[in-house]
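Have a look at the structure below, then the notes.
As you look at this complex, bear in mind that one protein chain is not there, while each of the others sits in place.
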Amino acid sequence: MSTAADSLTDHHHHGPAKGIRRWLFTTNHKDIGTMYLVLSLSSLLIGGLMAFVIRMELFEPGLQFVDPNFFNQMTTMHGLIMVFGAVMPAFVGLANWMVPLMVGAPDMALPRINNWSFWLLPFAFTMLISTLFMEGGAPNFGWTFYAPLSTDYAPPSTTFFIFSVHLMGVSSIMGAVNVIATIVNMRAPGMTYMKMPLFVWTWLITAFLLILVMPVLAGAVTMLLMDRHFGTSFFNAAGGGDPVMFQHIFWFFGHPEVYIMILPAFGIVSHIVPTFARKPLFGYTSMVYATASIAILSFVVWAHHMFTVGLPLVGELFFMFATMLIAVPTGVKVFNWVATMFRGSMTFETPMLFALAFIILFTIGGFSGLMLAIAPADFQYHDTYFVVAHFHYVLVPGAVFSIFAAVYFWLPKWSGRMYSETLGKWHFWLSVIGVNLTFFPMHFSGLAGMPRRIPDYALQFADFNMISSVGAFVFGFSQLLLIWVVVRCVRGKGEPATEQVWEQAEGLEWTIPSPAPYHTFEEAPKVS
Amino acid sequence: MPAMWRVLTGCLLLLMAGPGFAELQWNMPEGVTEVSRDVHQLHMVIFYICVAIGVVVFSVMIWSIVHHRKSKGAKAAHFHENTTVEIIWTAIPFLILIGMAIPATSTLKAMYDTSESDIDIQVTGYQWKWRYQYLDEGVDFFSNLSTSWDSIENKTEKGEHYLLEVDNPVVVPIKKKIRFLFTANDVIHSWWVPDLAIKKDAIPGFINEAWTVIDTPGIYRGQCTELCGKNHGYMPVVLYAVAQDTYDKWVASQLKAQEEAKSIKEMSYEELYALGEQVYTNNCASCHMPTGTGMPGVFPALHGSDYITNKDPTDQINIILKGKPGTAMAAFGDQLSLSEIAAVATYERNAWGDQKEQSVTPAQVHTIKTQAALSN
Partner (left out) sequence: MKPWKLCVIPVAMFGFGFAMVPLYDVFCDVTGLNGKPDLAKRTFEETVESARSIKFQLISDANARDQFDFLPNDHLLRVTPGEMYKTSFKLHNPTGNTMTFQAIPSVSPGPSAQYLAKMECFCFNQQVLKPGETVDMPLIFQVSQALPQDVNQMTLAYTLYVIDETPES
């Protein structure tokens, strides 16, 4: 009897602490997941504000609002904040929330490290954003920080940028180790690897990518630091270094990094499409292998970002062929999703709408990616708005839409309330129109010859840029709807959600009550 | 509101197929070299392949969305794998990719041709201008953006070639193999002319190359395409492709101008004014009078004329250089040195109070003179 009483009081002690202490000292995967998601949303707004400045300046030819140097700071910070502050933390947040629920684990494997890896981030981003107010301004060399623009020619604040990248790197690595440890060690009995939900699979692979390449980024910024302050010449031709080597090291990190931002999205969509098509996912096994092959290929394609640096013919050919190969596993995924929808019984709630938009628009981004892989044609596309269009198509209606889809999909589980479907649909349609209005014309301005990262442009690009700017304003402001939707649910407005939430939702996360209790799966469920 | 109007017309243009696009450039240019046409064709082929794949995949998807919806009473099937289908849709894309890789490889190989070139030009990127050195001919000059900051800051109208115009364009003959050797002086730049399908990074301490044979005379414009700091958006490339004899004349005039430029010394306003007074007395005062008032009806007045009241001395220098055909105004371009022309222009601007201590430098005269040589 006493044990039962003990365990009851035990439970009582393990409830969330009160006030700020709950968030500062929490080791609970749900709390930490929430904090990651809030951080991601704030970064999305800050990075979005910078995009707003950029699109304002580019609304018309000529210099209207900012000087070219500040414009460069905006493009740099927008890129850094969206990549490291919005997309990556959002996926880590989703992993924190969902991976333990999906594998039937009571929490992440390393809860204290989990707390630490989150709390590094606010400091890292505060440091990064504070560079805007430093003498000489924020980093202005693009998020790719090519040497020597980022060494001999960079503002003093670059040192702070380097430290903040180090912090983000440490945080990501710890987060990834945690995800791997959780997935490998804490799966419910009976859940073999090939029974794992796809979000878990894609995250497992993503986590391995993270621990393989984030240290390389850390190495690159460390070399940058040494070149700037300790007189080394890693990237300085005068001392026997090579600025192109920086690009090799950076893109050795950078290309896997772009898959870090898309593989979890594949996982999310692979949950949503079967749920709303009321039909099991087509080709689960091939999905797993396709994800793994994309991850492996990502290590041998990096120089396709560098076709114009003057690689020897053999090099260009190798990287062109390797890059084209990625289209095969990516194609397999798209075909699988379409086959899942085929002969299903579909309904179109907001998560499904975002997932469908993801499939179509990500595929368009994939097509332009294939075009960019063709080295001779890339000489014309490289560093133009065509590239900007391409990577925004895979990152915004790609990664970001998948995150929106995930939020709508799992919000009822998190908050216990159904979101407003009307508001959700408004958010979806405004976003999808805004995104296409913003980024589709960029294909044209790029092909017509507009270079990226310029604050001002020749007159023939004026119409396309104006359309892009209008689209960007529509897309930007429609995100306020998302905040409203989320706040409503969190404040307990809306229909109470059932355990299963969606008619055909399958998986352990849908067997627990909504909202998910503070502690779940303290006794491991059995998976047959 | 003109801005709104432009958005609307822009949207309309996007919606209208065909003729609506004639005005608006929205695709990669075909260009003026064999390589650029190959690249354009490659681009179009891959684009159409992508469109075809897209049409097939999205049709199936949309068809399913329309027909297999719950609201229409669709019952979900239960299939979830089919090895044959999966093998087919792995193999077919692979074959399509091989089909794309073949033409891409041959175009790429052509770009790496290293047969001997006729003209070699070293192109050096600086923050934020280009330097062109013709290795065999010895021509050497900088090429700067010539769009005025006033028009960038919206204080004056923007011209047709806003941001795509330079003071000294690079000039090459048509139908000759031209090889560009790229390097940079400070940070990485990238030299791009879409009509030649050349884009190559200019990297400090390293040398890169690209070649072209242009078959149509014309003016081809491009820009720096690697972020190189603050004025990255303000370092265009302008290339004139001309007939061989025009090119030869241009080289000769450039070399002459360079010889002259060697004699350029930095001169203070006082030195310019003093020399200018001398030059003016010897060459100009007989017609335009020492007071600059000319002789009404016979010789035009300088004092108060547009040539010297305008802050920009280009027109004034041009008329001193080239004269005015059909009038008594002679061309002094070959008679006076650069310093003398600069000095007399300075003197005319300030002697009668039209400007206040405004210098015209020999370097300015040099720039205008080399440009004038090209427009002839």
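Just so it is clear, A and B label the chains in written order, and each chain counts residues from 1 on its own.
Keep this in mind: contacts are C-beta pairs under 8 Å (C-beta built on N, C-alpha and C of every residue); 3 or more make two chains touch, one makes a residue touch a chain.
Just so you know, these numbers come straight off a predicted model, no measurement behind them.
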Contact with the hidden chain (one of B:Asp120, B:Asp195, B:Glu226 or B:Glu348):
B:Asp120
For the chain not shown, which residue from A:Leu24, A:Val184, A:Ile296 or A:Leu480 touches it across the whole complex?
A:Val184
Full-complex contact with the absent chain, from B:Pro204, B:Gly276 or B:Pro362
B:Pro204
Of the candidates A:Phe145, A:Phe234 or A:Trp510, the residue in contact with the absent chain is A:Phe234
Residue by residue, what part of chain A touches the chain that was omitted?
109-110, 173, 177-178, 180-181, 184-185, 211-220, 222-223, 234, 237-238, 240, 242, 244-245, 248-249, 252, 310-312, 314-315
Interface residues of chain B (partner: the chain not displayed)
112-117, 120, 122, 124, 133, 135-136, 179, 181, 183, 185-186, 204-209
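In this section, only the chains that are shown with their structure count from here on.
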Distance-wise, how many Å sit between the C-alpha centres of chain A and chain B, to the nearest whole number?
38
Interface residues, chain B side, partner chain A - complex:
3, 6-7, 9-11, 13-14, 24-29, 35, 38-39, 42-43, 46-47, 50, 53-54, 57-58, 60-61, 64-65, 68-71, 74-81, 85-86, 89-90, 93-94, 97, 100-101, 104-105, 107-109, 111-112, 127, 151-154, 158, 160-164, 182, 186-188, 190, 192, 194, 197-201, 203-206, 208-209, 222-234
What does chain A use to touch chain B in their complex?
59-64, 67-69, 72, 140-142, 146, 148-149, 153, 237-238, 242-244, 277-286, 308-310, 313, 316-317, 320-321, 324-325, 327-328, 331-332, 334-335, 338-348, 356, 359-360, 363-364, 367, 370-371, 374-377, 379-380, 382-384, 441, 444, 447-449, 451-460, 462-464, 466-467, 470
